[in-house]
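Note that this complex is displayed minus one protein chain, with the remaining chains in position.
Naming follows writing order (A and B), and every chain is counted from residue 1.
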Amino acid sequence: MSTRELTCIGCPLGCSLSVTLENGEVTAVTGNTCPRGDAYARKEVTNPTRIVTSTVRVKDGVSPMVNVKTASDIPKDKIFDCAAALRDVIVTAPVTIGDVVLADVAGTGVDIVAAKNIAAC
Amino acid sequence: MMYDVAIIGAGVIGSAIARELSRYQVNACVIEREEDVCCGTSKANSAIIHAGFDATPGTLKAKLNVRGNELMEQLSKDLDIPFKRNGSLVVCTKDQDRNGLNALLEKGEKNGVPGLRILEREELIALEPNLSDDVTCALLAPTGGIVCPFHMTMAFAENAYTNGVAFFLNTNVTSINKTDDKFVIKTTHTDTKQPETIEAKVVINAAGVYSDTFNNMVSSHKLHITARKGEYCLLDKDAGAHVSHTIFQLPSKMGKGVLVSPTVHGNLLVGPTAVDVEDKEAVNTTQEGLDSLAGTASLSVKNVPMRQVITSFAGLRAHEDGGDFVIGEAEDVKGFINAAGIESPGLSSAPAIGEMVAEMVRDMLFLQEKADFVPTRKGILHPETLTLEERNQLIKEQPAYGNIICRCEMITEGEILDAIHRPLGARSLDGVKRRTRAGMGRCQAGFCSPRTMEILEREVPMSIYDITKNGVDGAIVIGRNKEI
Partner (left out) sequence: MKHYDLVIVGGGPAGLAAAVSARDNGIESILIIERDKELGGILNQCIHNGFGLHTFKEELTGPEYAARIVAQVLERGIEYKLNTMVMDISADKKITAMNREDGMFEVEATAVILAMGCRERSRGALNIPGYRPAGIFSAGTAQRLVNMEGYMPGREVVILGSGDIGLIMARRMTLEGAKVKVVAELMPYSGGLKRNIVQCLDDFNIPLKLSHTVIDIEGKNRVEAVTIAEVGPDRKPIPGTEERYTCDTLLLSCGLIPENELSKSAGVSLNPVTSGPVVNDSLETNIDGIFACGNVLHVHDLVDYVSQEASTAGKNAAAYIKNGSSKDAKIVEILPVDGVRYTVPKYVRPTEMDDTLTVRFRVGAVYKNCSIATYFDDELINRRKRPVMAPGEMEQVILDKKKLGEYPDLSKITIKIEENA
């Protein structure tokens, strides 16, 4: 049996959570004030995920960069692969919020989508 | 490259000498290590034109201070230098001997300082309500003034440039050798390391804290300069009216004290400390230094709102062991003229030092006056000095004057373009800041620096990676993101 201490990132409250694990299985979560804390804790110790936000270059746009995000959360250990995959991406303006900038980033099955409208110049 | 005169150092002294020299038919140049003029002691000091009561009668300091102060009146008009005679007060507190003030008064009168007078508390408080409760009396010097040291130096340098003086910036003097009839000055470019030789019949050493180094390269009459660090705090314009005169403290056993003064741009300045340092590059501020300022200032002025500090800085004063300015030809090296040991009141004396050294060179090289000397120089236009109609006319002709870049000081793109394109124009963020005040306000360039960089990139033009804060190796950004 082991325990892990976590801080919930579900909302600004930031509850201190304690997760008890037995043979890799979560047996108990304490310290949370809401069900979201319980869910976060279980996921965080088994398959932690994050939304990743970044920027990619824009050609012919009114702005040289457009900010992008993963369309949903990706495994935490893929964050750097995701960042690396964005290095060489260049999109051409106009760009609209929701445009897929890069499909299936780093083999996660999750797309990178634009998060800002950039007009062509 | 052969010149009649080479001046080492583009601080206020080198620039003032260059400007005065440019009245004559002479082939002169200024050699400066930094990327811009006004990068050493001239940029970090009290920004004061002293009245001249402090120096011992008969010294160069006394003579040149009073003369420099006199000259400022006309110079500020000719060269468009922000200057104001706000008057200064040396205050005496109840624990101090007021005879100290009498001694200053006497010295001042001997030095020829006009209008000196001792005021009693009642009259003082009417003049300066924020003086400390312990202040009993003070010496008033109505000719004391405040100046923008950046604009003063740049005005001299730009005017010299306009009148034909060459400027070598980013140029480090590595050796000086005297041959029969000339000096051979070896230099390297601070960035490219490219060596260059400059030859001159006369060398003027105006190298600030390094003036001993250059003197000692050629003369056996050695100089020894100590760098004396002075730390300052600059307060927000909201605090600028806390005092209207420059408030000095009567020197005591505890030291010379610090001044509290409005600046010519409307901020409040508190400082300096005085600590001798080994390292002549040590323009860093220190915790002890900054901490001490508030306490020392409170001896003369109460409730100085130190919460409104917007920046702090340190400058190094070039103190020569003899205690006086060292100005004149080195006894054993004909044609090598020192303007060394220029500590306080150096800024105040600069116009007179320029005049004095230029006259020496004139007599040495039998120079004739130039018929086409341009005695005036226009500073950067400040649109807020215009009427609404004039301003709108200007914006119509040059829309850049309608575009505010620095939000704190309300500096327009037009002013920044002027700073870049004028003689000896700005090439760095600090260069733009010293010329226009963009970035000098309460947010300290947080908002405007990315915009100023864009303008420099486009207008110079230069690579964004070559844009520095203050010269070589000081790049602001190091690459495109995703590339490092």
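The rule is simple: a contact is a pair of C-beta atoms (placed from the backbone, for glycine too) under 8 Å apart; a residue touches a chain by one contact, two chains touch by 3 or more.
Given the structure is predicted, the values throughout are model-derived calculations rather than measurements.
Taking the complete complex into account, A:Ile79 is the one of A:Val26, A:Ala39 or A:Ile79 that touches the chain left out. Residue-wise, the contact with the chain that is not shown comes from B:Ile476, picked out of B:Ala166, B:Leu381 or B:Ile476.
Of the residues in chain A, those that touch the hidden partner chain are 6-14, 33, 50-55, 57, 63-65, 67, 69, 76, 79-80, 83, 97, 115-117. Listed here are the chain B residues that touch the chain not shown: 233-234, 281, 283-287, 289-290, 309-313, 388, 391-392, 395-396, 399-400, 402-404, 407-408, 410, 429, 442-447, 449-450, 464, 468-484.
Simple rule for what comes next: only the chains that are shown with their structure count from here on.
Each chain gets a centre from the mean of its Cα atoms; for chain A and chain B, those two points are 53 Å apart. Within the complex, the chain B residues that touch chain A are 481-483. Residues of chain A touching chain B in their complex: 55, 57, 65, 86-88.
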